[in-house]
Structures are given as C-alpha cells and as structure tokens.
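Before I ask anything, here is the structure I am working with.
Note that this complex is displayed minus one protein chain, with the remaining chains in position.
Chain lettering (A and B) follows the sequence in which the chains are written, and residue indices restart at 1 in each chain.
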Amino acid sequence: MLTIMDIDIRDLIDEEDDDNQEEMTAQKVLQIVERAWLNEKFSPEILPHQTDYVDCLLEQIKGMEGNLAKLSKTDPKVDLHKLELERIKFVITSYLRTRLKKIESFCVRVLEEEATRSEEDAYLSPAELKFAKEFALNADNHFDTILRHMPHLYNKLDRNKKIIEPNLNSFVFLKCNKHIDSVIIKNTLEGQEEEIVLEDGSQHLMPYSSIAEFVKKGTVQLI
Amino acid sequence: MYCDKVIELLKELERSREDTIPPYNNDGINHVLSEMKTLDAEIIDLLRTQKDNLPLDAIRLRRAAIERNKRCLLTYIWTRIQRLKEMRWEIGAILPSDVRQNLSQSEIEWFNNYCKTLVSYMKTIGPDTGLNLTQDTKPPKSLYTEVRSLVDAGKLELESGEVLILRKNSQYMLSRSQAEPLIRQGVLEQVRQ
C-alpha cells in the first residue's frame, strides 16, 4: 500500500504544500496513523489521541482529491490513486470508530481519568471530550427517569456502580521497536512477578498491563 | 420471594434476540418499583417499632432486595440502550416503526440525543464538513463494484451526474462509496466475484 504513495506522491502534492510546519511527508503521517490504528484496535483501553496527524492526513487527502480532479479522467493512474485515498479513509474511519466505541463503553472512567490530565497530555481530542460528556449526560438523564421513582435513599447511582472498565490484563500480541531492558509480568495465578528483557524486533504475547506505557511511548507496537 | 418479578423482566430481555428490542415493559417496571417502596416502608417500620431489638437480618435482607431490584432495573434499561445504540450504527438514524413502538418515551429521547451527539462529533472531523464514521465499514478492494438491485428503487444520481433508474434484478456498476450505504440497507446486493 505504501509503495504507490512513495512513488507518486510528488506528482500530486503542489509545490506550495511542501513548506508546512511539520517536516513530515505524507507517508510518514500515514505510517503514524496506521500504527495508531493498530494500537487502538488491539489495546483494551483508550490511547492518547493522534488527532493532529489525522487532521493533517485528511487535509492532504483533500488536497490530493483536488489534484486528481484536475487530471484527465481516462488516465489509469487516477483510479489507482483514488483507491489509495479510499483505503486511507478506511483506516481513519476505523481508527476513530474504535476510539468512539471505547469512549462509549468506558465513558465514566475515561472522563475521570481525563480530568486528571493536562491539556498536552490529554488522551481525548477536544471533540471527543465533548462527545464523551454529552454521552455521559444523556445516559445519566435516561437513568434518572427511573431512579427518581425509587425510594429516597436509593434514587442515585453511585459512581462505583456506573463504572465499566477495560480489563488491562488482557493478552495482546506485540512487536518491539526498540530494545527494552525490563518488563515486569505479573503472574496472577501464583502471585509472582517475572522480569524479562525484550529485544528489538522480537514479537510476544503478554498481558497488556505489562507494556501499556511502552505502547503509549511508541517503543512497542501492538499487532 | 423478593425480586422474582424483576428477574422475570430480565429473563424476557435475555430470551429476546440481541438485535431486537422487546416492548418496554412498563407494567413490570412499575410492579418492581412498588415492591421497592414496600420494602423501604417495611424497613422504616422495623426501625421504628423494634428499635430496642433490631432484627438485623430482616433489615439487611430487605435492603439487599431493594438494591437488587435497583440493579436489575438499571441493567434492564442499560441493556436496551446498548441495543438501541447498535441500531443507530447498523440501521441509521431512522428506526423502523415497529421498533419505535417498543420504546419508551425516554428511550426515544435518548436515541435522538445520541444521534445529535454523534452527528455533531462527526462534523468536526477533518477540514471540511466532517467524516461519516458509519460508512467505510470494510476495507475497500476496488473503486467500483458490481451490484444487483433487489427492489425497484427509483432514481439514483451518480457522482458523475448520470442518473440511473434502479430496477429489481438489474445489475449496475457503481462507485463503492455510493453503493455501500445502499448495500447495507438492503436495497442493493454486491455481486460476488
């Protein structure tokens, strides 16, 4: 999929677009978004958002679509590029959909955790945050229509009951991008801990909780 | 015994298929709410009349029954909402009338609000008017796809400006993005390669 982009991207991007703030080529942005997509698909919890890259990619797609429209309709490259763009759009919609489902499933928890983070460290994009808040409010209002008919002592739903959380010990497949000296695996059956080393390029199957921080930093890729 | 009625409500839900919503059992719910009120009144009564020798087990049991009724009722409405949510993604913002008639007023309101929230979020994606996340559910293999119309669906304007008349059992070549929503709705079917 990347090969077409490699060869022909220069045909399609206008000269002027080359000097944008990021020194990123379209394929680098696409790679980041693809990796984010895979990580998001396989991780049980929601990960830090990559909205900037997604938006950038969508801008570039828009630009490329504009350029394609100028080319002759009978040029066989046109269809090939259009298909490429469709495939990229698929990755983006799948990525955003996966995130939305997690936000909906774990809404209360996600909002709580997000409230403890600063704007730069936010996991949710501003639009996602707004969505989450509205979704939570909608659910609360709906529950209220039945709660308010219950005896006084019981007519509220505590936070503890509302919480639905991902199981962070779910097993995930991963690949290492860098050598990691120490990863701790908790063996829950016997209550022991094991410390292992992950070599660059190696692939493993282990509990997500052991490598969560590495996924978020980019040293490990979920597959 | 306590909480029997509420379990019946949940069993009704369990028996129904996961992609349907059975009629909102208002009577059942009211029955359970009334049981909760009775139990609460009994606790208050016990606390008042037996305060020198509190029957702890009896009070604990009634409290547990109230909490269980509460949990079951909320699970009932929560489960229905999950199914409704799934319908928005699978069917769209307009529900068939016989699904709508099974919903309570509050559920209809929830659904409308959910649609609004979803659309409002999708509009913010990207540089233009947004991205429809309910589309592109499968990886695209080609730009165009051969489809067969399952019904007489009338006029369809293509992206090229051309207008097609969709007749039952006729085959057409459409762009994938235009065909997808119609395939999902069951108007067209993709011809298998």
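Just so it is clear, contacts are C-beta pairs under 8 Å (C-beta built on N, C-alpha and C of every residue); 3 or more make two chains touch, one makes a residue touch a chain.
Keep this in mind: contacts and distances are computed from a predicted model.
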Inquiry  = Since a chain is absent, check the UniProt entry for it and pick the matching name: "ADP-ribosylation factor-like protein 2", "DNA replication complex GINS protein PSF3", "GCS light chain" or "ATP synthase protein 8".
reply    = "DNA replication complex GINS protein PSF3"
Request  = Determine which one of A:Asp75, A:Glu112, A:Glu165 or A:Glu213 touches the chain that has been left out.
outcome  = A:Glu165
Key: Positions on chain A where the hidden chain makes contact   = 44, 105, 161-167, 170, 189
Query = Footprint of the hidden chain on chain B, which residues?
reply = 1-3, 7, 10, 13-14, 17, 19-20, 46, 50, 55-58, 60-61, 64, 68, 71-72, 74-75, 78-79, 86-87, 90-91, 96, 137-142, 145, 176, 179-180, 183-186, 189-190, 192-193
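In this text, only the chains that are shown with their structure count from here on.
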Note = Between chain A and chain B, the Cα-mean centres are separated in Å by 25
Note = Per the touch rule above, chain A residues touching chain B in the complex are 54-55, 58-59, 62, 79, 82-83, 86-87, 89-90, 92-94, 96-97, 100, 104, 127-128, 130-131, 134-135, 138-139, 141-143, 145-147, 149-154, 157, 161
Ask   = Touching chain A in the complex: which residues of chain B?
value = 29, 33, 36-37, 40, 66-67, 70-71, 73-74, 77-78, 81, 85, 106-107, 109-110, 113-114, 117-118, 120-121, 124-128, 131-133, 135-136, 138-140, 142-143, 176-177
